[in-house]
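Heads up: the structure comes next, in structure tokens.
All protein chains of the complex are present and in place, except for one that has been dropped.
Chain nomenclature is as follows: A and B, assigned in order of appearance, with residue numbering initiated at 1 for each chain independently.
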Amino acid sequence: MSSWVIRGLRTGLRTTAYPRRPETAAGVSPGLPDDGVYSAETAAAIAARCPSGALAAQDGHLHVDERRCVHAYRCVRQTEEPAGWRSGYEWATAVGDGEPGSSFRRSIHLIVVDAGDCGACLHEVRQLNNPYYNMHRLGFFVTPTPRHADILLVVGPVTDHMRVALQKTYDAMPTPKRVVAVGTCALSGGVFGPSFVSARGVADVLPVDVEVPGQPPPPLAILHGLLVAVGRAAPAASREATR
Amino acid sequence: MTPTDLARDLASRWPREVHERVDARRPLVEVTCPPARLVDVCRYLFVDRAFSFAGLVVEEAGDTFELRYLFHGSRGEPWAHVVVIVPANDPRVPTIVQPVHAADWHEREAEDLFGVIFDGHPRLGDFVLHDDAWQEGVAPMRHRFDARASVVERRPNTDWRPHRVVETPGAFVMPIGPVFAGQAESAHFDLETVGEDVIRALPRLFYKYRGIEKIAEGQPVDRVLLLAERFAATTAFAHGWAYSRAIEQIAGAVVPARAEALRVFIAELERFRHHVGAIHAICESTALVVAASQTAMLEEDLLRVSGALTGHRYLFGLVVPGGLTIDIADDACRAALARCEVVLRALNDVERLLQFSSSFLDRLEEVGIIAEADAREAGLVGPMARASGIARDLRKVLPYAGYDRMTFVVPTEREGDGYARLRVLFAEARQSVALMAQLATLPSGPHAVHVSPRAGAAVGVVEAPRGATFHWVRLEADGRVSRYRVVSPSFVNWLGFHLAVERFAFQDFPIILSTLDLSVAETDR
Partner (left out) sequence: MSAFGALLTAFVAVCGAGVVLALVLPSRHAARVVAWAGAIAAVVLVVMGATILVGAPAATRLWTLAPVGPLLVGHDALSGVFVLVTGLVLLPASIFTASSLPPLAARYSVRTYAVLFFALTVAIVWILIAADAFSFLVTWELMSVLSYLLVVFEDEVEAHRRAAYLMLAMSEAGFLAVLAGFVLLSAGTGSLAFDAMRGTSNLGAGVRATIFFLTFFGFGVKAGLVPVNVWLPRAYAAAPSAFVPVLAGITLSLGLYGIFRVNADLLPVSSIALGLLALVIGTLSALVGILYATPENDVKVVLAHSSIENAGIITAAMGAGFVFTASARPMLAAVAFLVALYHLVNHSFYKTLLFVGAGVIADRAGTRDLDWLGGLIRRMPWTAAAMLAGVLSIAGLPPFNGFVSEWLTLQTMLRAAELSSTGVKIIFALCGAGLALTAALAVTCFAKVFAMGFLGMTRSSEAEAASEPRASALAPMAMLAALCLLCGVLPTYVIGAIDRAVQPIVHASAAEALVPPFFVGQPGHDALPAAFAAEFHDLGANVGQGVAPGPGLVILHRGGTENPVVFAASPTDLAVMLALLLFVLFVIVRYGVARHRATVRRVCWDGGIRRLLPEMTYTATGFSNPVRVIFQAVYRPTSVEDTRETVARHFRTAIRRPGETVHVLDRLVLRPVRAVMFGIAGQLARIHHGRLNAYMAYALLLLLVLFGVFASL
């Protein structure tokens, strides 16, 4: 056992400095397409390439709806006229008018529900336990039961079979509670919903407080989403407002 | 053995009853037989000729169902498709689970989604569509069923009870899931117990059923590619590749050498990353904290390598029919390889330390044992089968993308317990990095060719990180998909779960589950 201890100590500190300083390592985020101004037909052509309807062209303005982006990269790859691309990961937006309130000031317990996720979003949520991200240092803990949970973190488009389970989890949580929807599927149904066995995302079932776009959102984006949910980080500037 | 030989052999055994069609290019023998002969033909292929069962494809054609049982031989042997045609208004065929246990879940799924009755199957119903949420008789895979409309009329069976076999007084069912205590995928387990130890565990899956085979129907090829990549994203590249291979086969496209080499490089990167993740899950389930943290960091390192190399941490948007969406520079590949080798060195250190952690080994050895004979009958694939002594790897058996020109071994173990599966994961991780190293100099040329879809059907085959995956695609003349069938390794390997989990201590359950490395998303589709 001592060799494990020594190995652990020798590894040193690997944890990211985020949210104090931005994380700059390569490969921590896939980025997102960026709004931009093009000629009218170029914008329309770019928008038409998007398979999930995340891009909309209007008079040469290309608008990105991150909630629908599935990272197919068709707007930037195998094309002569690629759309703009932005890196970063602070994508989470607050929806609705709910304020977190004083109950969310100290340590926070999460319950994670997989509502039909493909594995990627859930995997990125799990990475938050990784020493690189270590959400414990920010006071976030995963709890085994919704009875102790402050935040419900949902991934996946909400399949028909998971609808009851998700609703029951939400009902079992004490108030005040916040719902964080993580990933494109949870926001818009992604490539799966709506269909005969899938909803159009969590908002079809529960009131969502924070949305984290991305397919999957990288761990730092989810961390940002959690900080937004408890009012400790500013949400990404709402696209609706700037438009 | 050539396809013609196999065709002749079958014709001599069942003269005038079965009809063979030979496709020497694939190579493939398509055997059409009457339902009465189905079991005999399948037994002959599976038991006597030791063919592997790849899956069952049901296709609705007019007022008939065409049931296609896919078998493939070892290296140098052809595929055999056993085809049975039954009327859609009375679809009954005999079950083949007696000789081919591997077909169990395929038949249950076909019964649930198409309404095909498999005479003699001991457990039909309540499979994909849960009986306590849906009425009997909903057959969503039928053409007349609308994939995009939600089913309003629901008459669930309110008397639903868990299937129980333990008949000891005082036995009860301990339900676990679908919402778990950790961050596990949604699935439900009924553990039958009288307290202390679990006598039997029964999984109830398909909580995450997204119906991708149904919603793919009528969609263009590039749209279905999104589904193929995203239904099980931890092994997205392998599934996207298998789908692309099916399309390329239909279109008769030849993928450029550079694209094939890059695909192999990325597929092995994905396998390496997946195996490190699986090792991490095992360490975590045994509560070995330092090892879990170390492997978690290695996994994140590899996710970052993937992200830096391809733009996406899970390799989305990379593979397309005909090649890759982007070219990757040689030195970028070499840089990625160098980082992978650093990770591998750290992984080897972890393995060495684990071999001397007796508390860790105690919890893995002789836990969740799958015997070789059972594994063979259940048709298990991937590392799980290889830990039970079945050295079947599609990269060797049905070589593709130049794997036959590369040097690597297929690691196998005999014990079939949790520790054997862990050793296989470590050995395969080393093999993957060795394979990447062999691609240090990539062939030059284009990274993609244009593929124009045409009518036809083919099965795309890839050895995904969790094992063999088969994507059956049928295209219409307009380039739209009319049938998409995914046989994923986890779907097959859940049968192994039944073999591994009987009579165990309750606290061993998460450990057994982690060593089996079963993906729910891959199974539920």
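Criterion: a contact is a pair of C-beta atoms (placed from the backbone, for glycine too) under 8 Å apart; a residue touches a chain by one contact, two chains touch by 3 or more.
What you see is a predicted model, and the numbers here were worked out from it, not measured in a lab.
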Contact with the hidden chain (one of B:178, B:240, B:321 or B:510): B:178
Residue in contact with the excluded chain [from B:87, B:125 or B:195]: B:195
Contact partner of the left-out chain, one of B:15, B:62, B:76 or B:122: B:122
Touching the absent chain when the full complex is considered, from B:75, B:144, B:405 or B:503: B:503
Interface with the unshown chain - residue positions in chain B: 97-98, 101, 104, 120, 122-123, 130, 132-133, 160-162, 164-180, 188, 190, 192-196, 199-200, 377-378, 498, 502-503
Absent chain, residues of chain A that touch it: 113, 145-147, 164-166, 168-169, 171-172, 174-175
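Following the convention adopted for this analysis, only the chains that are shown with their structure count from here on.
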Centre-to-centre distance between chain B and chain A (centres being mean Cα positions), rounded to whole Å: 28
Chain A-touching residues of chain B, taken from the complex the two chains share: 130, 133, 140, 145-151, 178-186, 206-212, 214-215, 222-223, 226-227, 230-234, 236, 277, 288, 290-291, 293-294, 296-297, 299-300, 303-309, 311-314, 316-318, 320, 325-326, 349, 353, 356-357, 448, 519, 521-522, 524
Residues of chain A touching chain B in the complex: 1, 3-5, 7-8, 11, 14, 25-31, 51-52, 70-74, 77-78, 111-120, 122-127, 129-133, 142, 144-146, 156-157, 159-162, 164-165, 168-169, 190-198, 215-216, 218
